[in-house]
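Every protein chain but one is kept in place in this view of the complex.
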């Protein structure tokens, strides 16, 4: 099926899964952002619930720990009227040795309409689309993609600057192992932004230049040019394998401090996908300062996830009507 | 109170708990199956919720790990309009030493209308009926009974053959420790089916013949006669105590393979309560083949559980009106 359809000259969303930003057309990303912006008022406390997914079942299939992403999807689904089933890999049939795909097929037999999937193995959500009919949303597959996180990052940028084209966005930290970085690179480049990755040389793969991004090994050098800096979380488990400098050294070279902020543009937008390590990737005063949008990001995540669920539901309804 | 009442010549469901199939009358099992079949359309994605249990609270009191049964009951309850509270034995007062019965009584004081109980000790759900007024549904008590699993197995058989009487059903595997086997034996015999149990001699108790079933030690010998084969899950923890042959040996003697399927009836119905160990009790191609109904079983489970909750709720309402 083609990913886009013209109908009275308008493009129509036809995807039934959201697996990554790599395969999306630029207009599709714009479409998601517009829809998310439109959804935001209905994501706020006290607003009334939509009826889009009434009687539908959204399952969080999480095989890695998560707070905000899991709760964000659950809340987005409930705001659209859906029922939510939380499935995590402990205390369940996983301990009896059931395969991931069998678990998903069981959930589908129990009425699952959408599976929100987090798994340490890259490609797991894609694999699942060959085995079940439910809509699949990738909520993080290994170091591959985490599309809704990148979409909420990009929405937060667009809100601040009213545009994306021509902005200079720095991604700072462990680029090699970050699904957030990969999804941001795909999305931002498609939106016409300039992307500069920055971090310890051991954590910046050379191939990244083939994606179309620039490499900056010194944060202090690139910082004055940036409109946006997205501070990736240090995954402490990487330290053991000798890829990371010491925390102290990392903080000295890449930590976002007040002193460093003073050398940046006044209107620099500071993002962090979280959970943040205060005093490592950034100081508490920077995290809570006027340039930081880290809690706006979380709020925007709700809108993005409502938009995705809603768009996928529309595409599925159109198809089921078409085949009827 | 008598388990059945005649009213204008019709039998009326009066049970307020579902503890096992051993104590049910044949007409009661037929009644559950009919009601489950009637419920199925309302269990499907996108169907509207029923109002049967609005304002009611169903609590999953699970003291053993479970995915599908727990989610299935939760989803069945929600489809009937109920609120669901998931209680599992970790992260709770169990770690403070509270007794099971006190926990259940607390849940009742918090508004519990139905308790879905899974516990490793046989008879726990029965014990509970002496301490609380809420409706109790046995979701597995040790090696004793797991009535809703057997009911969904039997419903799946009835859907395929339009009858149960006279069918030859094989139960394969660890008969001695299987609550699924026990409940199936009680239910199938009451429905007029012929039941043959088959497995390693160490795992087939001699007393089983007193229940009215036949014993077949060779799957290859009995397979050609069978209309249905229900493949029980190997509980790997039994292996250590020397009751099981090696996995390899088990697979050779009892594994459902394509070669073995070729010697069975064309219309053989293959069931497995799951979670399945692919490549041990059955090969992936058999599990996903045309004879397999393992995901139909899961879907039927929803209907069965909606039927049970609904029937128990009716009996409770009748009684509270009667006593008013």
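Order of writing sets the chain letters: A and B. Residues in each chain are counted from 1.
By our rule, a residue touches a chain if its C-beta (ideal position, glycine included) is under 8 Å from a C-beta of that chain, and two chains touch if they have at least 3 such contacts.
As the structure is a prediction and not an experimental result, all values here were calculated from the model.
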item	value
Residue in contact with the excluded chain [from B:21, B:80, B:107 or B:223]	B:107
Contact with the hidden chain (one of A:66, A:124, A:149 or A:178)	A:66
Positions on chain A where the hidden chain makes contact	43-49, 65-68, 71-72, 74-75, 78, 88, 90, 233, 236, 274-278, 295-299, 301-302
Positions on chain B contacted by the hidden chain, ascending	54-57, 83, 85, 87, 91-99, 102-103, 105-113
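Here, only the chains that are shown with their structure count from here on.
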item	value
Length of the line joining the C-alpha centres of chain A and chain B, rounded to whole Å	40
